[in-house]
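Here is chain A:
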Amino acid sequence: NLTIGFSQIGSESGWRAAETSVTKAEAEKRGIKLKFADAQQKQENQIKAIRGFIAQGVDAILVAPVVATGWENVLTEAKEAKIPVILLDRGIDAPKDLYLTSVASDQVKEGRVAGEWLVKTVGSKPCKVVELQGTVGSTPAINRKKGFEEAIAGQKNISIVRSQTGDFTRAKGKEVMEGFLKAENGGKDICAMYAHNDDMAVGGIQAIKDAGLKPGKDILVVSIDAVPDIFQAMAAGEANATVELTPNMAGPALDALAAFLKDKKQPEKFIITESKLYTPADDPKGEYERRKGLGY
Partner candidate 1 sequence: MPTDFRPADPGSVGNRPPETSGADANVVLVAKGIVKTFGNHTALNNVDLALHAGEVHALLGENGAGKSTLIKIITGAYTPDHGEISVDGVQVQFTTPQQAQSAGIGTVYQEVNLLPNMTVIDNLFIGRQPRRYGLVDRKKMAREAHRILSQYGLDIDVHAELSTFSVAVQQIIAIARAVELSGKVLILDEPTASLDRTEVEKLFEIVRRLKARGLAIVFITHFLDQVFELSDRITVLRNGRLVGSETIGDLDRTSLVRMMLGKDLAFVHAEMAADDTEPSSPLMHFRDFGRSGSVNPFDLTIHRGEVIGVAGLLGSGRTEMARLMFGIDTADQGALDIDGQKICLRAPQDAVSQGFGFCPEDRKVDGIFGDLSVRENIIIAMQAKLGWLQALNRDEQMEIAEHFIEALDIRTASDDLPVKLLSGGNQQKVILARWLATDPRFLILDEPTRGIDVGAHAEIVRMISRLREDGLALIVISSELDEIVSYSSRVVVMRDRSLVAELRGAEINPSSIVRAIAAQDAEAAE
Partner candidate 2 sequence: MRTPSVKRLLSPQLVALLGVLLFNWIVFPGFFDVAWRDGRLFGSLIDVINRGAPVAILSIGMTAIIATRGVDLSVGAVMAVAGAVAATCAVTGQPVIIMLLAPLAVGMLCGLWNGFLVSILSIQPFVATLVLMVAGRGVAQLITEGSIVTFNDPVLIFIGTGSFLGLPMPAVIAIALMVGAHLLVRRTAIGLFIEAIGVNRSAANFTALRSRSLVLAIYAFGGVCAAIAGTIAAGDIRGADANNTGLWLELDAILAVVIGGTSLMGGRFSIPLSVVGALIIQAMNTGILVSGFPPEFNLIVKAGLIIIILVLQSAKLAPALHRIFKQRPVKPSIQTSEKTG
């Protein structure tokens, strides 16, 4: 009997699609009527959507903010209209009282986990890393770069030799990796590839194979998101590690909301989803089967 508005960024990646479908599923499970609005990657559309939800007088609003800034005004309007707002998969810089809670992963941590895995794996061997960045200027790209660099900061033997943007896409990931392979002596000098998301990693893996090298052995592959396809690669021994970013942000969010609406129980401000590391040791086949239904 609840009606909730959900302002989603868009559908730029498989992970995003999965988050959307999981959210819808979670809402259905709880018998909540979900009003969905796709913002086509535009913040102004998200703001329009939120205003629209307010005008319709929904019971609560879920937002997956496209960027951290610029929400103060519209969230104030929501507050004035007494509509609780919950943030998904990213925090924002605005006064905490403007939203009920934010369910998000720690993107810096994701990068760090990936970096720590690499440090552990290569030990003291010298290791040149190439980095496939996300879209220039996007928060995940910035944070995942930051975290990874923190993790390898201490290590003299590990260094990022090349870093370019692959726009979070497979095609660009592959193209960029091709470039890197040429630039680094046919890839012989590269010891590991760090991709800000799995899609780019999958593209990169193909590039490595085309160059006649063995991804996962000649060049270590570590990336973030844990989408089904990376597990296939892992099962084939072509990827070495991925850090999970769960598409299920809505579950915790809706629980918190229910609790709040039932007996005004204030949830904690920041619900951080865990950034679990997956390696070939963690039954990639099974993980693949488990995930491929989720709409990735």
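On how the list was made: all candidates are chains of the complex that A comes from, given by their letters.
In this text, a contact is a pair of C-beta atoms (placed from the backbone, for glycine too) under 8 Å apart; a residue touches a chain by one contact, two chains touch by 3 or more; residues count from 1.
Keep in mind that this is a model prediction, so the values were computed, not measured.
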Using the contact rule from the top, which of the candidates 1 or 2 touches chain A in this complex?
2
Hey, which residues of chain A end up touching candidate 2 in the complex?
11-14, 16-18, 20, 133, 136-137, 162-165, 167, 169-172, 174-176, 178-180, 182-183, 186, 199, 202-203, 206, 210-212, 229, 232, 295-296
